[in-house]
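The structure is given below, and queries will be raised subsequently.
Of the protein chains in this complex, all but one are displayed in their positions.
To keep things simple, chains are lettered A and B as they appear, and every chain counts its residues starting from 1.
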Amino acid sequence: MRELTSSPALPRVARNLAAPSRERALRRTALAATLVVLCVLPFFVNDYVQFVINTMIVYCLVAVGFNVVIGYLGQLAFVSAGFFGVGAYATGLSMAHLGLPFPLAAVIGTLAGGLVGGLVGLPALRVRGHYLAIISLAVGEILRWVYVHAEAVTFGAGGFTLPDVRLGGQLLGDKGKYYVFLAAAVAAIAATSLLLRSRFGRAFVAVRNNEPAAASLGIRVKRVKVIAFAWSGLVIGLAGALYAALNGRVSPDSFGLAQVLLHFAIVMIGGLGSLLGSVLGAVLLTGAPELLRNFPGLEEIVFSLMLIGVLFFMPKGLGGLVARTVPLARERLFRSNGDA
Amino acid sequence: MLVQLLVSGIAVGSVYALVALGMTILYRSTTVVNFCHGEFFMLGAFGVVVAQQLLGWSYGVSIVFALVLLLAVGVLTERVLIRPLRNAPFVTLAMMTVALSYLLKGVSRFFYGREVVPLPPLLAGEPIELGGAVLFAQDALIVGFTAVVVAGFFVFFQRTQLGKVIQAASQAPRGASLVGINVPLLRNAMWGVGAVMGAAAGILIAPNTLVYPDMGGHMLIRAFAAMCLGGFGSFPGAVLGGVTLGVLENLVGGFVSSALVEITAYLVIVAVLVLRPQGILGEGRSVRA
Partner (left out) sequence: MLDVSDLSVRFGGLTAVSGLSFSVRAGEVFTMMGPNGAGKTTAFNAIGGFVRATAGRVRFDGRDLIGLPPEKIASLGIRRTFQNNGILREMTVLENVLTGLELDTPSTFWGSALGLPASGRAEREAVAKARRMLAEMEIADLEDRSAGDLSFGQQRLVEIARALVAGARLIMLDEPAVGLSPSERAHLATTLRELARTGIAILLVEHVQDLVMAVSDQVLVLNYGKRIAQCVPAELKNNAEVLEAYLGHA
């Protein structure tokens, strides 16, 4: 039994366990330092930059949620704009029609996203490949049509303004919103990370790779697919809720094909199957210079060229690039001894 | 009224059929689902606008210009963007076409911004009376052109040697190349043809719908609906699906509510893919995993 391994097994096993703990300590320190910086950030930036940062947080969440379906589960479904819109509308309408306070409305928005996610997961069981892409496009457009035409409920094509966004009675300005967004995003991203490093994350990838093989291991393929879509819906729904609060307005044209491109570009450029990549991609593309927005079409041109570039030269995106150069940042699909 | 709806439906449906046919050519020859086809459609119309208004050429010359332009675009796209990725998974190729679609949309938005450009009809003149319904000359042209294209297709693929060769090459590329058929060249040519068909559709309908950068996305979903309804990957299916969709939209608009016209195509997609994914004429086809 000696031919396939180059040296005795036992000492190697012991060494494998030791090296990662140094890695883990480093990773923990890096994360802690980042969190500290993030907490004190508002004191050093002006209101406009604060707004941009808040927007980045929203898109980080979108990217992370979308990545679960197209990166980990590997299904091409143009669902992100749909979940995003459902989250925003559910949140805004709960506040506008039912007078609910923002935190509760945001929970409703998140749950609505999850519900729609699960529902969209069902046709995804029957339909795959380009058919799934097409049907998801259609569903997204149906949703938008509903926003425009169900005027009595959704206020129609012009959209509507949210009532004041308050937390515990206090009106939230951009800096206040930042802390709320940050807390929500950190929680959601941490939960997603934990999920992906569990048997569920591995199940997603196994299903993506070879469904019969996954089934032969006892993985319930249909359940796994619906779970992935539902989770994606939850996270992107939460992003939508925050988006509504960010702008104080919700309108149908924010959730069309232009959003789809943005979400796609962020996830692809960030790297399919990389949470860190999704965060990096969101920060990069949201922080794109205002210059891009002043000329019609320029944003589309730049993003699509970047996307094409990534597809040709850097299929693993930014996340892959970082993982290659900084081993610390490699994302695993399991939790080992000592991990939280 | 029913006759009028049918007649208008067939006219609009013919455009859908043309676009769907073009997309089906691309799908059959390279198994790529071209999410960028709407932009070929849009560029056809814009090509005429640019040639007419910027370069001052006559309508006829502008049309030729636009068609040649799109032939080049189709051929280039296949050579530069699709061929290098031919062994990549479906997701990558699909995303490539999505990215290209946004690139083309962005470029036209860059030059035409928020403008919506009108285009005069190719065939003006008195509308034709047809058994209680009115058919505009332009619409008659659309239907006629589509009928000619469809007939041409049939004759070409079923009756000519070259047509059969092309079919063989799509179905069994390796065998075809062993026999000496230049498969890459064929694929390249097919993309050119498909793009030109998309452009032709755009040019034909632009006088009715006006020309604007987002007209592609709107058409893309309708073409998908036509392909799914008729049977994805089937030529007769694309035509049947397109015309049926056009008629359906008009019937819905006439008898139910005009607000629902917009959403008819989307509902058709959902209904067909959930209930009978192979469409009306359903066929076996290769699907990239």
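Definition applied: a residue touches a chain if its C-beta (ideal position, glycine included) is under 8 Å from a C-beta of that chain, and two chains touch if they have at least 3 such contacts.
A quick note: this is a predicted structure, and the numbers were derived from the prediction, not measured.
In terms of the touch definition stated at the top, the absent chain reaches A within the entire complex.
Considering the full assembly, A:F200 is the residue among A:F200, A:F229, A:Y243 or A:F303 that touches the omitted chain. From the set A:L100, A:A191 or A:A288, the residue in touch with the chain omitted from the display is A:A191, counting the whole complex. Although one chain is hidden here, its contacts on subunit A can still be listed: residues 1-7, 9-10, 12-13, 16, 190-192, 194-195, 197-200, 202-203, 205-206, 209-210, 212-221, 227, 231, 273, 332-337, 339-340.
Definition applied: only the chains that are shown with their structure count from here on.
Per-chain Cα centroids separate subunit A from subunit B by 34 Å. Contact residues on subunit B toward subunit A in their complex (touch as defined above): 33, 35, 81, 84-85, 90-92, 94-96, 98-103, 105-111, 113-114, 213, 217, 221, 224-225, 228, 232, 259, 262-263, 265-267, 269-270, 273-274, 277, 287-289. By the touch criterion given at the top, residues 70, 74, 76, 123, 126-127, 129-131, 133-135, 137-139, 141-142, 145, 149, 257, 261, 264, 268, 295-301, 303-305, 307-308, 311-312, 315 of subunit A touch subunit B in their complex.
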